[in-house]
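Input: one structure, supplied below.
Excluded from the complex is one protein chain; the other protein chains are retained at their positions.
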Amino acid sequence: MSFITKLRENNPLIHNITNIVVTNFTANGLLALGASPFMADAHEEVADVAAMSGAVLINIGTLNDHAIKAMLLAGQSANKHGVPVVLDPVGAGATAYRTEVTHRLVSELKITALRGNVAEVANVIGEKWSIKGVDAGAGDGDHVEVAQKAAKKLGCIAIVTGKEDIITDGNKTYIAANGHPILTKVTGTGCLLSSVVAAFLAVAGDSPLEAAAEALSFYGVAAEIAAAKTAEQGPGSFQIELLNQLSLLTPEEYGKLSRIREV
Amino acid sequence: MSFITKLRENNPLIHNITNIVVTNFTANGLLALGASPFMADAHEEVADVAAMSGAVLINIGTLNDHAIKAMLLAGQSANKHGVPVVLDPVGAGATAYRTEVTHRLVSELKITALRGNVAEVANVIGEKWSIKGVDAGAGDGDHVEVAQKAAKKLGCIAIVTGKEDIITDGNKTYIAANGHPILTKVTGTGCLLSSVVAAFLAVAGDSPLEAAAEALSFYGVAAEIAAAKTAEQGPGSFQIELLNQLSLLTPEEYGKLSRIREV
Partner (left out) sequence: MSFITKLRENNPLIHNITNIVVTNFTANGLLALGASPFMADAHEEVADVAAMSGAVLINIGTLNDHAIKAMLLAGQSANKHGVPVVLDPVGAGATAYRTEVTHRLVSELKITALRGNVAEVANVIGEKWSIKGVDAGAGDGDHVEVAQKAAKKLGCIAIVTGKEDIITDGNKTYIAANGHPILTKVTGTGCLLSSVVAAFLAVAGDSPLEAAAEALSFYGVAAEIAAAKTAEQGPGSFQIELLNQLSLLTPEEYGKLSRIREV
């Protein structure tokens, strides 16, 4: 796999309908990586933007009625034009409203990849998982099983992130073991990761599962290097260094450090 | 006092309805501190989120009708469930609209703590104070008196920030003398401080005034260290280092550097 090279050559346009907390960090992360971010949620233009994009990212971190309609319009346009759609169900299960909206999105749209922690992904397919706020998910239970169930039920790539990250289409399953705990101390690192998955899917050709797996692994390696370079400096410095590493990490260096396996 | 230790052990969920300028910085500041930020303003879920949170932060920096209704719904739910509510009346007095909305919020909600500069706090209780934009407030006059009047009138903790910070419930008054002028060169440092007060109130038990005083003092010490570490580097570097120090500052180091007194 070397989707990162293709990504940096093609600079795919990624249409993000995301939450108000992470817009800037997401745009900077995508630019650093080599993609071209486009944020738009006006009902008048989202179908146009989605149609011309390499992938669409839908993130429910801060919902409202206007955003939901924009997500549906953009998603339908993407589905119609064969553009991949990534869903990040932030906080699904934390409130009834988020659960309901998530269920509506997966029933009305064809999702290419779903990315969340285990509690969120479990909630999307109607399974119970204890959750506290939007940062939940570490806990017992079989994360691989939840991911595979979600992939089969929705006919999509399911990505469950945690200590190790699971990427599966229900038949084939990868585990990406890179990453660093300090990622949980910076807001939007999960949200940005979902946009990074979208960017890799935009250049995936007929290998979306492998592209998604490389997205997870590449992001994890960048985070590890950033954490090592900012050890003992704190989460502010890590956040900036993560952006740096998304830009600087070469395919060669990535290849050496990536710890990904099929299970 | 050592509320910071309790905060870092309990990671309280803090529900923020804040302005679009500071969402990311606020979330990162709360994470760095040890709290768990939740941003949500959908009318369908704000009451649920407030009820499950350790504190609710309401900030009027960028208002609109949708946000005001969300603030009222979240605040009423917090009041009903005994969850502390912090109000940051950004720019109150700068426009008639902000003044009006602020007055509505304090009349319809029970506020636990009010945090602003002297002009904003004066405006909330209907006193005149000259103001320019949203960053105003340095000037003559008795800041302590304004704070004490506000505390008594609203039956809340009033916090007036400036060169020195005043924290009072109308009877007992603390002055926190830490901090650094470069804080005024980074947007959202006041807004983040209000969310930090909310996080300390979430673990205050029956000592909210002391918890609020520690919040001010802890934040001021973190800012001093960050300013010293980034001296002559500029406000960009300071902003990042402030996030670092909110994470790194230990209770012991804080205890040594804190300059807080009762008056």
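Per-chain residue numbering starts at 1, and chain names A and B are given in the order in which the chains are listed.
What we mean here is this: contacts are C-beta pairs under 8 Å (C-beta built on N, C-alpha and C of every residue); 3 or more make two chains touch, one makes a residue touch a chain.
Given the structure is predicted, the values throughout are model-derived calculations rather than measurements.
Among B:His103, B:Lys185, B:Lys229 or B:Arg259, the one in contact with the hidden chain is B:Lys185.
Of the options B:Ser2, B:Gln233 or B:Thr250, the residue whose C-beta touches the omitted chain is B:Gln233.
Interface residues of chain A facing the missing partner chain: 13, 20, 23-24, 27-28, 31-32, 36-42, 44-45, 48-49, 52, 66, 239-245, 247-248. Chain B residues in contact with the hidden partner, per the touch definition given at the top, are 19-22, 24-25, 61-65, 91, 94-98, 132-135, 184-188, 233-237, 239-240.
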